[in-house]
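As you look at this complex, bear in mind that one protein chain is not there, while each of the others sits in place.
Right after this comes subunit A.
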């Protein structure tokens, strides 16, 4: 009984962390068809922003939930204005440019923070379930991921800004004709995506030792999750995160964590081979 509860929590946690890791990339890719390969570094910077802020005496939750997303969002804004703005519609070029950006951020972080591991302790204590110890922070991550998905859905479905954003993504010329500036909307969307990346990096920072190259661990997973999700933003994100989280945890518990990681990757290959346009090209069509 206890073990099944532990496994359930671990599964949910795996899915939740995939959702968190991929959300920023999903917004930017799903809305603007831009693949931001510097996404992992945005997360890394979110982590550093949190740790620095906590070091300066800020409350850890304020640092994670407010300061880190704001700082990374602003960095994203600068990046969008300077680089990505010039490359809309050129998918491969944006990938290469953002890859270059990711290398630059790694270099900058190495110069500023040094090539050493830093970290903060998790702010929520663990508790025991029968014979097993569960990390209380895992629940926090699960809750944040659920709230994030609900907030995204509410934003895009329920608000006027979301409606304008979706309209612009479908027909930017029509949106422009109706008096909305696509340029500004893209800018705002990229800001939101970057802020989400910063948030994810901040929330995961207490769980991992942070080094300037930390981003590399996230980008591949996020990239795979978003691409496998397919055209629908939220449905794709949730469905592919669930699939991959489930597969990797099953193999992690059955064999070993390394096999779990490999199983996730193999699942991605099989999934893309079977559904080359992603999960939501076949299921949940037309959903958001």
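In the analysis below, a contact is a pair of C-beta atoms (placed from the backbone, for glycine too) under 8 Å apart; a residue touches a chain by one contact, two chains touch by 3 or more; residues count from 1.
Simple rule for what comes next: contacts and distances are computed from a predicted model.
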Practice problem: Write down which listed name, "Propanediol/glycerol family dehydratase medium subunit", "Polysulfide reductase NrfD", "Possible permease of ABC transporter" or "Biotin-independent malonate decarboxylase subunit gamma", is the UniProt protein name of the chain that is not shown. | Solution: "Possible permease of ABC transporter"
Practice problem: Could you tell me which of A:57, A:179 or A:276 touches the chain that is not displayed? | Solution: A:276
Quiz item: Which of A:8, A:62, A:78 or A:108 sits in contact with the chain that's absent?
Solution: A:108
Exercise. Specify the residue from the set A:99, A:139 or A:246 that touches the hidden chain.
Key: A:99
Exercise. Among A:224, A:247 or A:279, single out the residue that touches the unshown chain.
Key: A:224
Quiz prompt | Residues in subunit A touching the chain absent from view | solution = 35, 83, 86-87, 91-93, 95-97, 99-108, 110-111, 216, 220, 223-224, 227-228, 258, 261-262, 265-266, 268-269, 272-273, 276-277
